[in-house]
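Removed from the display is one protein chain of the complex; every other protein chain stays in position.
Every chain is named by a letter (A and B) in the order it is written, and numbering of its residues begins at 1.
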Amino acid sequence: MQSPKTTGLRRAGLAIGALALAVLPAMAQAEWKPTRNIEFIVPAGTGGGADQMARMIQGVVEKNNLIDKSIVVINKSGGAGAEGFLDVKGSAGDPHKIIITLSNLFTTPLATGVPFSWEDLTPVAMLALDEFVLWVNASEPSNTAQEYVEAAKKAGEGAYKMAGTGSKQEDQIITAGIEQSTGAKFTYVPFKGGGDVATQLVGGHVNSTVNNPIEAVAHWRSGALKPLCVFDKEPMKYTDKLTETMAWSDIPTCRSAGIEMDYLMLRGIFTTPGATQEQVDFYVDLFQKVRETPEWKDFMAKGAFNTTFMSGDEFKTWLQETNTRHKDLMSKAGFLAQ
Amino acid sequence: MDREEEAQSPSVVSTRLMEIVVALIIMAFGGLVIWDSIRLGWRWGLEGPQAGYFPFRVGVLIVLSSAVTLAIALFRRRREAGVFVRRHELMRVVRVLIPSAIFVFLIGYIGIYIAMAFFIAFFMWWHGRFPILKSAPVAILVPLGLFFMFELWFLIPLPKGPIEEWLGF
Partner (left out) sequence: MDALFSLIQGFGVLADPANILYMMIGVLLGVLIGVLPGLGGANGVAILLPLTFSMSPTSAIIMLSCIYWGALFGGAVTSILFNIPGEPWSVATTFDGHPMALQGRAGEALTAAFTASFFGALLAVILITFFAPLVANFALRFGPPEFFAVQLLTFASFVGLDRSSPFKTLASMMIGFALAAVGIDIVTGQLRLTFGSHELLRGFDFLVAVIGLFGVGEILLSMETGLAFKGASARISPTVVLQTWAKLPQYWATALRGCVIGCWMGIKPGGATPASFMSYGIAKRLSKNGHKFGTGELEGVVAPEAAAHAAGTTALLPMLTLGIPGSPTAAVMLGGLLIWGLQPGPLLFIEQKEFVWGLIASMYLGNLAGLIVVLTTVPLFAAILRIPFSIIAPIIIAICAVGAYTVHNALLDVSIMLLFGVVGYVFKKLSYPLAPLVLALVLGDLAETSFRQSMLISDGSLRIFWSNWLVGGICTLAVILAIWPLISIGLGRWRRGRLAAAAD
């Protein structure tokens, strides 16, 4: 085919140069650099939390010229994200592909039986952890998590409705955790995305949700929703007042209210199986640079993220533990695929 | 082929036969839907309908409605049924379908841009008898334009083959 012939000749020199570099990695400083655009897979739909973060990263990298090539965001949301993970799993040896994870890295294979796990991918780094907060409508009489759980118990089994994103995923796992810890019984109503869930609560169609901070903060500030407790071991760190009286840091932990449940969602980066240490190092370095930018810090504060960063063996140990924990939580709740 | 020949062009399939075949295929599809719905649970569970509740009913309706269509076709007298497709018509359709199928098949191996160039050039020559000098510019410019638009401008990666890879994309 002769179509790109002229450009081809010009590029041939470049290609040979790149080839020479590729042959000599052992001798050079072992520094790997992308030679093509990097495909950034999002195992969720456009507009969701993971998608926002991925496009945010793409924008930060572009604006600050952190790499020579571009990052291209691609959504592969089929089968609760399984499509995206399987794509990365199947692209062994292609270092120009990374994926951002939600909790569906752990929950989807357990709930659907689609064969993949974190060990099929090469872990790069944990970027942040997303918090979960128990929200109720502002008109709800209960002002603490304890009161709310008592009211739910009094109303009878399944009388209170808890809305969440998806089925047998993080929101329902947390709901099951609340039920196991307190003995209250909710009816879990699954919706497609976090935005829908928050709106249903504002509209008074359900009683409570466990939305991420970023999904519900606007409604909190406008006085439509109120937070009861955060599913973390300690309160969040952000102390700027968002409403007249409260900051993120003023939300008590659920444990302090007698709900023995904590849960954080991984926002991590993985690359394809078989990636070399140099390639992983390149990405770790890139994301550390991203984390240093003011835009990223602002984004973290807006969404009240837990900004723990991990890579290497520490990250792998964390993944191992978290995977086991999901297996445990999900088998207790009866969410495992038969 | 001129008008006279077209009129005499023999029928390949009658509408009646095609009705029967299509109804049977749709029924088989409906059966497949029913089969998987039973696995999922097709009843009204404790908390409303189960995952297979609606698909099960949809499958049943597919089978029933196609059974009626099938029965109508079977009982219709042979002579009333028209011609589904005549030979010259089928040939024309096949002459589009086969190159298209080959084009789609090739995308996976040589990438969409190169496959597209071959496809457009071939199609223009086969159907329009365009000489290569006239078809080549179209066959080269269209994929090239799309390449610039998708790969460089919109940053949407389309399937690429060894040639693009060699060029560093």
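Please note the rule applied: a contact is a pair of C-beta atoms (placed from the backbone, for glycine too) under 8 Å apart; a residue touches a chain by one contact, two chains touch by 3 or more.
Quick caveat: nothing in here was measured; it's all calculated off a predicted structure.
Participant: Of the chains that are displayed, which are in contact with the missing one across the whole complex?
Facilitator: A, B
Participant: Tell me which residue among A:Glu62, A:Glu292 or A:Asp328 touches the hidden chain in the full complex.
Facilitator: From the options A:Glu62, A:Glu292 or A:Asp328, the contact with the absent chain belongs to A:Glu62.
Participant: Identify the residue among A:Ala80, A:Met236 or A:Cys254 that touches the chain left out of the display.
Facilitator: For the chain that is not drawn, the touching residue is A:Ala80.
Participant: Just the residue numbers, please: which parts of chain A touch the chain that's not shown?
Facilitator: 45-48, 51-52, 55-56, 58-60, 62-63, 73-80, 82-83, 86, 111-114, 158, 161, 166-169, 187-193, 195-196, 198-200, 202-206, 214, 217-219, 221-222, 224, 295, 298-299, 302-303, 335
Participant: Residue-wise, where is chain B in contact with the chain that is not depicted?
Facilitator: 15, 18-19, 22, 26, 29-30, 32-33, 36-37, 40, 44, 46-52, 54-55, 58-59, 61-62, 65-66, 68-69, 72, 84-85, 89, 92-93, 95-97, 99-101, 103-104, 107-108, 112, 116, 119-120, 123-124, 126-128, 130, 138, 142-143, 146, 150, 154-159
Note that in this section only the chains that are shown with their structure count from here on.
Participant: Which whole number of Å gives the spacing of the CA centres of chain A and chain B?
Facilitator: Taking the mean C-alpha position of each chain, the two centres sit 38 Å apart.
Participant: Using the touch rule from the top, collect the residues of chain A that touch chain B in their complex.
Facilitator: Its residues touching chain B are 1-4, 7-8, 11-12, 14-15, 18, 35-37, 39, 70, 72, 74, 187.
Participant: Touching chain A in the complex: which residues of chain B?
Facilitator: 47, 110, 113-114, 117-118, 139-140, 143-144, 147, 155-157, 163, 166-169
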